[in-house]
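The structure under discussion appears below in the form of structure tokens.
With one protein chain held back, the other chains of the complex are shown just where they sit.
Going by the order they are written in, the chains are A and B; count residues from 1 in each one.
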Amino acid sequence: MLEYLESLALIDHHCHGVLGRGLGRAEFEESLTEAETAGPPGVSMFDTQVGFALRRWCAPVLDLDAHAEPDAYLARRAGLGAAEVNRRFLAAAGLEALCVDTGHSPQAILGPDALGRLAGAEAREIVRLETVAERVAAEGVDASRFADEVRARVAGHGAVGAKSIAAYRAGLELSGLRPSDAEVRGAAGQLMLAAETAGTGPRVCDEILHRFLVWCAVDAGLPVQFHVGYGDVDADLRRGDPLLLIELLRAMDPVPAMLLHNYPFHRHAGYLAQVLPNVYVDAGLATHNLGHRSPALIAELLELAPFGKVLYSSDAFGLAELYHLGALLFRNGLAGFLAGGVEDGAWTSRDAERVAGMIASGNARRVYGL
Amino acid sequence: MLEYLESLALIDHHCHGVLGRGLGRAEFEESLTEAETAGPPGVSMFDTQVGFALRRWCAPVLDLDAHAEPDAYLARRAGLGAAEVNRRFLAAAGLEALCVDTGHSPQAILGPDALGRLAGAEAREIVRLETVAERVAAEGVDASRFADEVRARVAGHGAVGAKSIAAYRAGLELSGLRPSDAEVRGAAGQLMLAAETAGTGPRVCDEILHRFLVWCAVDAGLPVQFHVGYGDVDADLRRGDPLLLIELLRAMDPVPAMLLHNYPFHRHAGYLAQVLPNVYVDAGLATHNLGHRSPALIAELLELAPFGKVLYSSDAFGLAELYHLGALLFRNGLAGFLAGGVEDGAWTSRDAERVAGMIASGNARRVYGL
Partner (left out) sequence: MLEYLESLALIDHHCHGVLGRGLGRAEFEESLTEAETAGPPGVSMFDTQVGFALRRWCAPVLDLDAHAEPDAYLARRAGLGAAEVNRRFLAAAGLEALCVDTGHSPQAILGPDALGRLAGAEAREIVRLETVAERVAAEGVDASRFADEVRARVAGHGAVGAKSIAAYRAGLELSGLRPSDAEVRGAAGQLMLAAETAGTGPRVCDEILHRFLVWCAVDAGLPVQFHVGYGDVDADLRRGDPLLLIELLRAMDPVPAMLLHNYPFHRHAGYLAQVLPNVYVDAGLATHNLGHRSPALIAELLELAPFGKVLYSSDAFGLAELYHLGALLFRNGLAGFLAGGVEDGAWTSRDAERVAGMIASGNARRVYGL
């Protein structure tokens, strides 16, 4: 079964750009997990599930023995240079296509085209909704024209899907109602006023605007990816439970809603994928962060979620290793899950291969029309 | 251990009626999971844990090979006819008794007597509290007589237990206080007024009435079953966490509270079963829906819950297959759990058999006085 999955190219339906430059140890550790920093004295981010997975699976890609020590690994990485490291890991991921969220780039990262070339895969764009709104607001458009301008840019972006980061800002408890023009105008005015007063760029964190943005994507017929659950500490995990989103998920049917990451609420997400026709789920980000434990996560996600509703994503950002680790751990975990079922007689190997194909790429191809 | 469990007849302490007629593929898929519909284009409800479990375990009961394809399965099912299909699956379940919730019948389903005959088991009734209240209200009783009338019907129903669906309506955050007569009168008046205004049947969804109904059952000395967690999307899973119910659970002691289903909050339910003397738990509905993963659910339920507080239920509704699948997966999962413990030396096989007997039927027999 693992061999079969290794023969399948994956569609990574949600990832970000890769860094084009090298990194020192502290910066590397900061990029390895969702921690804010490399850890207090005495705590290394290499001593984590993802750290051990990286030493095991990524070291050989750089011609080192598995389990190389962190300093030796980083020395070899620096010696090869970022371009070669990126090339090796992206190629190793075995991808058919990537859908790249281009709305978050605190550092200089490579865009979809460069990423696609490195991976030898088709690269498509996911438009981050809040980023569109913040750009429009920053351009000083009149509040009365804000809604139309944002709507036009979302629809005209050429993206295959949209992404909402409401979970990072107002939280996922969004009403199912479409906001009125007057509400959007008022909220846009507030957004611009707050930015002017603070002397910063505009920052969307208002339930009305998050909701309005989702409706812009729905009106454009774009599948909407929602950040759910696990992420860095800005996400406030309390408000990231997908059950909070149920009214909006229902209201946007039949436009697909793609619940990303989900950990530790992945069973909640699987429930939603079963009971609501337009809900799809993945276990991105958490898969590589859980390392040796990722098979447990994948098995739990596949409890209630129909197998036609589950997708692969890495949610990789910055480190080239994460595109490879995500894909590798996903293939291993799914292969173990499916092979275990074959061995126990739960399903046939023919069905197992069919399900593998659906989750590896078929479901994504159908939903995004790739 | 599996042989031992197969030798034990189960008490299914919570199920519904079975459909007396055949079903087409779309209707069958809709009945298979808790989804609202048979799935969007490209998504089959057969490609789920319960779908694969059905093809594996139910096909042989209809004289097909395990893993028969869905269309072949449905053709054979249609050929045999509903009566024969029902007879085979109910008999295969191996039941000693069934407690049947008769309060929900959107379609024509067979009642407890017919179900008991099919299963060769004693059938007892569970009275659904909200249904009693809605009938009384629909009969146009005066609001001042509503409380007494409902109380009398609950006590006089001849049921062995009562069922609350507060989780589907107002949610489980119910106070522990017994509502006053004035509160009930007021709420009953509102219930009837709302129905009259809307021109529909009365629909209980008021915290005061749900609570009042639970107290009617408590006063009648009936164990109260609570829908908890997993169910169709009407349940609003956010409000279905059993921890929300803690004050009422405490207040109704020593009358037993039976927490049904519980997934994905089954660890919360197990906690309540340990710390509160009158709380009991099961994993109905989720057991067959999780299919090959149901052993993980059963093991998690048995972390904190005392083994004298755990019961079997199928929560089967409509499809005859579900009575069989629930029982079979429950026996398999519990047998695996107990046998694993024997193998590891965690308990003796004598203790394992004793625990099997408690969970299979002994606990239910004691709580319901069967």
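Definition applied: a contact is a pair of C-beta atoms (placed from the backbone, for glycine too) under 8 Å apart; a residue touches a chain by one contact, two chains touch by 3 or more.
From a predicted model like this one, the values you see are computed outputs, not experimental measurements.
The chain omitted from view is touched by exactly one of B:Thr37, B:Gln107, B:Ser180 or B:Thr348, namely B:Thr348.
Taking the complete complex into account, A:Thr37 is the one of A:Ser7, A:Thr37, A:Gln107 or A:Ser144 that touches the chain left out.
Interface note for the absent chain: among B:Val132, B:Ala286, B:Leu328 or B:Met358, the touching residue is B:Met358.
Contact with the chain not shown here comes from a single listed residue; of B:Gly120, B:Pro306 or B:Gly336, that residue is B:Pro306. Across the interface with the omitted chain, chain A contributes residues 33-37, 39-40, 42-45, 47-49, 52-53, 55-56, 66-67, 230, 232-233, 236-238, 263-264, 289-293, 296-297. Think of the hidden chain as still there; on chain B it touches residues 241, 243-244, 246, 250, 254, 267-268, 271, 274-278, 299-300, 302-304, 306-309, 341, 344-348, 351, 355, 358, 363, 366.
Keep in mind that, in the parts below, only the chains that are shown with their structure count from here on.
Computed centre separation for the pair chain A/chain B is 37 angstrom, with centres defined by C-alpha atoms.
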